[in-house]
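Removed from the display is one protein chain of the complex; every other protein chain stays in position.
Chain nomenclature is as follows: A, B and C, assigned in order of appearance, with residue numbering initiated at 1 for each chain independently.
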Amino acid sequence: MSNAEGFILEKESFPNLISLLMKEADEVYGPKEVNAGVYDFRKINKPEEVRLGEVTTVTPPLKKVVRPPFEVLFKFKGEEIEVDYDSKIRAIVGVHPCDVNGLKLLDKAYSNAGKDPYYFSRRSNLIIVAENCTRADDNCFCTSFDTGPELREGYDLLMTDIGNRYLVEVGSVNGEKLVTKLNLPHAKDEDLKEKNTRINLVKGTIRKKLNTVNLKRTMEGSLYHPIWKELGEKCLSCGICSVVCPTCFCFEMDDKLNLDQKSGVRYRTWDSCMFFEYSEVALGGNFRRARSARIRQFINHKLNYWVDQFGTFGCVGCGRCIRQCPANIDIVEVARRIGGS
Amino acid sequence: MEAIKNQYIPKKIKIIEVKEETKDVKTFKFQFLSQEENRFNFKPGNFNLLSKLGAGEAAFSLTSDSEEGNYFENTIRKVGRVTSTIFNMKVGDILGFRGPFGNGWPLSKAVGMDLVLIAGGLGLAPLRPVIYHISKHRSFYGSVDILYGARTPMDMIYTNEFKLWQEIPDVKLELTVDVVPNGVSWKHNVGVVTTLFKNIRAKPDSSVVMMCGPEIMMKFASELLLRMEFPKENVYVSLERRMRCGVTKCGHCQIGPKFVCRDGPVFSLAEIWPLPDVIE
Amino acid sequence: MDNKVKVGIFKLTSCAGCQMVIVHLEDSLLEINKYVSFEYFKMATSKNEEMQPVDIALVEGAVTTSEEVEELKEIRKNSKVLVAIGSCATTGGIPAMKNDTSQVELEKYVYKNLIPLTSVKAYGLNEYVPVDAYLYGCPIEGDEFLQLMANLLAGISPRFPAPSVCKECKIRGNYCLLVQGKKACLGPITRAGCNALCPSNGYPCTGCRGPSLDSNPRSLREILLDKGYSQEEIKKLFKLFNSQVSEFVEV
Partner (left out) sequence: MNNKREINIRYISRVEGQDSVLINVRDNTVESVLLNIFEPPRFFERFLIGRRFDEVHYVTSRICGICPIAHVVAALRAVENAIGVEVDEQTKTLRKLLAMSGIIQSHVLHVFFLAAPDYLGYPDAIAMANDYPEVVKKAFKLKKLANEISATIGGRAVHPVSASIGGFLSFPTEEKLMKLKNELIEARKDAEETVKLVARFSFSELIRKQEFVALSKPNEYAIYDGNLVSSEGLKVQEKDYRQYVEEHYFSHSNAKFSNLRNRSSFMVGPLARVNLNYNLLNDEAKRVAEEAGFRVPENNVFKATLARTIEVVHFIEESIKIISEIKIKEVKPTYSWKPGSGIALTEAPRGLLYHSYKIGKSGSVEEADIVTPTAHNAYNIENDIKTIVPKTLILKNEGETKKVCEMLVRAYDPCISCSVHFLNLNVEKDS
């Protein structure tokens, strides 16, 4: 499907793209500056609100849109159940390569033993306009998993900042339609060259590296490593790492009852193995009572169990869990120490 | 959107019988509201989720005869929100059902071998379908030892079925309790379940062990069985983990890379021992 | 009328803010009233003269005087379900801040001429009576109150999970006050349920909902020391709402 040839979108015409998306989709999301120097994906009301070209946002945008933090599975009234699928068309602009790759991992988790209908009803109505990274920070390590800074698939449109214009690549039929509607001119060879130069430039700035050779084996042998005890003392159990991780998929299910005591909803909400209650069983038992066991689970899930479960590591190197951890726990550093290098 | 089966929607069932087992355990017999669903079959060792809309959902072992198409049973201990709510329900009340889930006991692998069933407390519940199965297909298996332990005689479930079980040819039922309260008569063993192991008739190299009970009990029992030279591959345990979705999405039930709801709840020690995370 | 569930809302030492949250549930009050008769609700009704047995007692406030101890016991005796609402009732909250200072000194400061008071150390309700359910927060969350009522009316035991405030804060996409803002936020060790209201408004979490399950205040203290807060300041922060909470005080 992917088309090697590209198109050109002048930066000053970028608002046209957003306006078009606003027409084509029910909702448009994009990165906004929520605080000085802090970016997060929010619903876009006006084209000017979108801020491209910044580093990773606080929360993982695609997970948040496709698997909302609070999601109603069904409504009930007495014993009767009513299901409502959300099939709004959503366009999401300016997603980074690591996040698109994160979504691909989530796809796996949610089609494990049968597809999740709620997830896929949103997922199949998503228009992804991704943006290759032209900037990275100290905690990005996507190159270790080959999940960035350049995206190869999983997008409808892919933009790269090449100066005062964007190179736009098409990744799907939907993407092609958008390009046609915008009537974009074709890119020239030097535009493609410029893209490569810029991406290589960014690659050079990504210094954080996780050695993935033998990583799974190393992690398998690490279950009784003293490092977990040490981390258990530092870790706050706040769960920030898993909330901001684009691939963490766990959830809690429960009911909300209305005052009439008959009607209500069954919902699911993001959960995390970092929380004590997550692993609680009847009569106060808990299979990960110690914080050390919980952080061991989090890191091993990403760098070890995922491989067994879904054939790939569960991390895309976005660096969010490192950036946001109040206790400065760094998954790369942990793996490095366990590997003894 | 192409139609994806929604595995989160419970089916309606109604309570057709309630039996009190102990002070805080009851066995509920259910039937589906829609008749065609009553043909449903499960494998011994499977479990299901029960919903009371408004109170939530929880996992329970299927405890009835797996070949009985007209009804099924769950044996429920009152421990929290969902279970207390169900505990107060009566014949005719409606609940929600999802399942059956899980892999079940390795009954076909056990054909021609001796069987050892080890249960602690409520852990007898998932083994009851195995006993039904044995009684119907007695010739498939060698000797059967059932070792059952509970805290006190009053905590034992299915007590009025013990006699029937003992009447099955070549089935030996051994009972033990931790404590015998004053004034209670008890003719059987006193001590933890491993104190019964000396009575096991099965030969380690040609038998399958199926075990369910508190994890700490299973830990000691497993260690002893391994010392008695039962091979890891033939010792099976049924594990309890927190469970929400039942369909490998919610993540709660993971043990290492395994999802208890799909890859379990029955595991051989070879697959999972030593457990990375034990219920404490 | 008579098959309505009898509810009493009682107040010990508190600011009445939690009751106000209930009074402010404009959209739901009339509906609640369909199923419930408020036998005691000082904020809203004047029909409460004497203690009649109630099905559900919601008690706001910390216990700070010996009279209140007796009153609370009386409420317990006369209610089937007793719920502690708000920080004051769950942990002693703000009123318990006084416990750090001797009674005489307190009184001297506020009342220049001493009068006889029967004030005792301030505690949450469970210091004196068994409590069946808790609503956390200063003030409580209206939504949680409605959930509590719906559940109690249906005979279901209410469940309020206790992850950290950070979970909700991150879901809201806030930048972290602790990490980026270097402000002393207690979110990582505080029970969620407020939808991270304070940090979302730029004010660090003060721990008003009490500790999240298995929280790690010790590590948070190290982090704060590292950011330049003094031991004294950290102690004050931890103690604002939680001076009676052992997890926080030990640190």
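Just so it is clear, contacts are C-beta pairs under 8 Å (C-beta built on N, C-alpha and C of every residue); 3 or more make two chains touch, one makes a residue touch a chain.
The structure presented is a predicted model; accordingly, all values stated were derived computationally and were not measured.
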What are the shown chains that the omitted chain is in contact with?
C
If I consider the whole complex, including the chain that's not displayed, which of C:58, C:138 or C:223 touches that chain?
C:138
Using the definition of touch stated at the top, determine which of C:68, C:144 or C:214 touches the missing chain.
C:68
Of C:5, C:23, C:81 or C:213, the residue that touches the missing chain is C:23
Which subunit C residues touch the hidden chain?
10-21, 23-24, 26-27, 29-30, 33, 38, 40-51, 64-65, 67-68, 71, 74-75, 94-95, 97-98, 100-101, 105-106, 109-113, 115, 117-119, 138-139, 197-198, 200-203, 206, 233, 236, 240
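The working rule: only the chains that are shown with their structure count from here on.
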Connecting every touching chain pair, does the picture come out as line, ring, star, complete or other?
complete
Chain whose Cα mean lies nearest the overall Cα mean:
A
Calculate how many whole Å lie between the centre of subunit A and the centre of subunit B, each centre taken as the average of the chain's C-alpha atoms.
39
Which subunit C residues sit where two or more other chains touch them?
150-151, 154, 156, 159
Can you tell me which residues of subunit B touch two or more of the remaining chains?
54-56, 80
Can you list the subunit A residues touching subunit B in their complex?
73-74, 76, 78-79, 81, 83, 85, 87, 109-110, 112-118, 120-121, 124, 223, 249-255, 257, 261-262, 264, 266, 268, 271, 273, 278-283, 285-289, 293, 296-297, 300-301, 304-309
Given the complex, residues on subunit B that touch subunit C span 52, 54-56, 80-81, 84-85, 88
Over in the complex, which subunit C residues touch subunit B? Could you list them?
150-151, 154-157, 159
